[in-house]
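Only one structure is covered here, and it is reproduced in the block below.
A single protein chain has been omitted; all remaining protein chains appear in their positions.
Should a chain be cited, it is by its letter among A and B, assigned in written order, with residues numbered from 1 in that chain.
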Amino acid sequence: MTKNSPSLRLSRRLRPRGLAGLVAVRIALAVLTLVVVSIIVFASTQLLPGNAAKAKLGKQATRASLTALEKQLGLDQSAFHQYVHFVGGLLRGDPGNSLTSGQPIMADLTPRLANSAFLVLVAAAISIPLSLLIGSVAAVRRDGILDEISSFLQRVLASIPEFVIGLALIALFATSVLQVFPAVSIIPPGSPPWSNLDAIWLPALTLVLVVTPNIALIMRAAMIEVLESDYIESARLTGVPERRIVVRHALPNALAPAFQVIALNLAYLAGGVIVVESVFSYTGVGVAMRDAVLNRDFPTAQVVTMIIAGVYVVTNLAADIGTILVTPRLRTRLA
Amino acid sequence: MTIDLAQTIANEAPAPVVRTRGVLRRSLRLWRTRIGLAITVALVLVAIFGPYFAPHDPSALLGRPYQVPSPGLPLGADYLGQDVLSRFLYGGRSILLVSVISTVLGVGGGVLIGLWAALSKGWVDNALLRGTDILLAFPQILLALIVIATVGPKTWLIVLTVALTTLPRTVRVIRGAATSVVEREFVDAARANGDSQLRIALVEVLPNVIGALGVETTFRLTYAVQLIAALAFLGFAANPNEPNWGTMVSQNSSALTLQPNAPLVPAVAIALLTVGVGLVGDGIARAAAGIDRGTS
Partner (left out) sequence: MSAADDGGRAVRVEGLRIEVAASGHDIVTDVSFEIGRGQVLALVGESGSGKTTAALALLAHERRGVRIAGGRVTVGGVDMFALDKRGRRDARGKLVSYVPQDPGTALNPARRIGAHLIEALEVHDWGGSDQRRRERVAEMMREVSLPDDPEFLRRYPHQLSGGQQQRVCIAMAFACQPAVVVLDEPTTGLDVTTQAHVLATIRRITSAEGAAALYVSHDLSVVSSLADRVAVMYAGRLVEQGSAETIFTAAAHPYTRQLIAAVPRIEVARSLAAIPGRAPSPGSRPPGCPFEPRCAIRIAECRERLPEAAVVGPGHTARCLRIAESKATLATTTPAPIVAGADHAEGIVRVGGLRAYYGDSEVVHDVTFAVARRECLALVGESGSGKTTVSRCVAGLHDGWDGTVTLHDAELPRSARHRTRAMKRDIQYIFQNPYGSLNPRRTVGQSVARPLALLGEDRRTVRKQVAGILERVSLPPQYAAKYPDELSGGERQRVAIARALVCRPKVLLCDEVTSALDVSVQAAIVTLLRELQEDLGLSILFVTHNLPLVRSIAQRVAVMQDGRIVEAGSVDQVLERPEHDYTRRLLADAPRLSDADPAPDPRAVS
């Protein structure tokens, strides 16, 4: 995994003044990325053979119903106008109506967003500290039998598709073997996700099992690289106790690469919820996305895509700023 | 500049000689590579030759839905009453083929662009990386879904989108590995000789990132299988009636207690395939890094 993201490198090239400048450039790049993403998402419906209305209605379309839907979707207007309308709707928080239900998209998505966010946060809150700990300990005890076994298991776990992990957990905990959790995690409308903790355990555990090995393996590699460095040998030759070397000397230097990989994995969580929520029928945006795609409800799919891409970009932005803050070489370039 | 001298002398303590050649051969000495390879080969054989050994037509309705195993149906029947064993033997081909093709496309394109970026440096490099950043702003599965939402689940479309999500990751990895190679003086020597950029990329640089490429290919293949299986699991396969491990899982997942073979056999097959390929990649990575000592 790269230590510095290319955007960091780019911002270095642009030579911004000081910390504030550096952060400003990063924010500008994040906004730019979102704009390009929105263009791609928007363009994906434009580039189709025929148009979206035809795609939705399929073969049974009559001339009249097609024109009506085209008008409803604004397809009779210029592409630029449609794009402005699309972005405007997103920014206003009112991106239009679902093609399936005819209801405003956000009315359905808002409670689901809360459910998904809660699920992702629970998974992140467990897996991040856990993986950093596992990775660091494995690095310190590297090549020992424990490290060998744990890194093997993590590699295996990291390779298994998330829906298989989810199914395995259901088979283990929600069926005949151990019936402790519900297999299906439907959260009744109107009730907050934290009032249904039973429903959240299995999906959260699945996400934890998917994400933890990824972060832990990178953390292990980053720590090993740091522990092999000259300055750690120098610290040992100065008589610094081992515990202090790991915590005070090595850890701060391993954090920057860890931030980057944590951001990548949080972003993955945002996408991974689609599959995991589907396994458990969890009432979140992931299932909404799946249903939207199944029903060709592309306005909803576009909105969910923009939300998830937004989460991704913001997480990466946070990781880049975090990297700047823990890397003196970057932080101290105050003019 | 004089750091090189420093390094030469720092290397005084005789480190175990890490041969730059034969990373792949070295990786085969590690037990995890061997296990991974054995699993992968076994699954690939099942996927390719399975249909010749299938006892029944995979689409024939031979029993009651979710019928438990019996002598005629050794793994029982699925949600429609089709033979689970036959569908399992037929169901690996398309998943494997689609994954391999999209990985080859994605990794191949990624290698070329990654080497191009590393050799160009400057604004070309920055522009290419910026481009990959934008592609990376979509979680893999999301990019596939948004395209499927508009066009529908076509096989060529799945291949292209999986390749497209593979490409930026490969670009980053290969560019990263090549950056240090490009700085080395033999690349300058080739430039002084007037060699073309393409020749430098393929003859001088590529053989020096072969370890990274090996690791990258296996990991990307793992993710391609994961992604394609996940799409099938979500219900997006080009042909939902065709036997496919991913669709088998989703179609039968409600019968976990009733007829566990139906969802679990294909699920385990997918998991073994991804784990096998992943372990091979891990072995190559370890061999390339020279991490492993004495466990051969």
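In this section, a residue touches a chain if its C-beta (ideal position, glycine included) is under 8 Å from a C-beta of that chain, and two chains touch if they have at least 3 such contacts.
Just so you know, these numbers come straight off a predicted model, no measurement behind them.
K.L.:
In the complete assembly, which of A:I170, A:A235 or A:V275 touches the absent chain?
P.N.:
A:A235
K.L.:
Considering the whole complex, which of B:T179, B:N208 or B:S254 touches the chain not shown?
P.N.:
B:N208
K.L.:
Which parts of chain A face the unshown chain closely enough to count as touching?
P.N.:
On the side of chain A, residues 229-241, 244, 248-249, 252-253, 326-329, 332 touch the unshown chain.
K.L.:
In terms of residues, what is the contact footprint of the unshown chain on chain B?
P.N.:
So the residues of chain B touching the unseen chain are 1-6, 8-17, 19-21, 184-186, 188-194, 204, 207-208, 293-294.
We adopt the following convention: only the chains that are shown with their structure count from here on.
K.L.:
Once you find the CA centre of chain A and the CA centre of chain B, what distance in Å lies between them?
P.N.:
21
K.L.:
Can you list the residues on chain B that touch chain A in the complex?
P.N.:
32, 126, 129-130, 132-134, 137-142, 145-152, 172, 176, 222, 225-226, 229-230, 233-236, 249-250, 253, 256-257, 260, 263-264, 267-268, 270-271, 274-275, 277-279, 282, 293, 295
K.L.:
Give the list of chain A residues in touch with chain B in this complex.
P.N.:
The contact residues of chain A facing chain B are 2, 5-7, 9-10, 13, 33-34, 36-37, 40-41, 44-45, 48, 52, 55, 143, 148, 152, 155-156, 158-164, 167-168, 170-171, 175-176, 183, 267-268, 270-272, 274-275, 278-279, 289-290, 292-294, 296-298, 301-302, 305, 308-309, 312-313.
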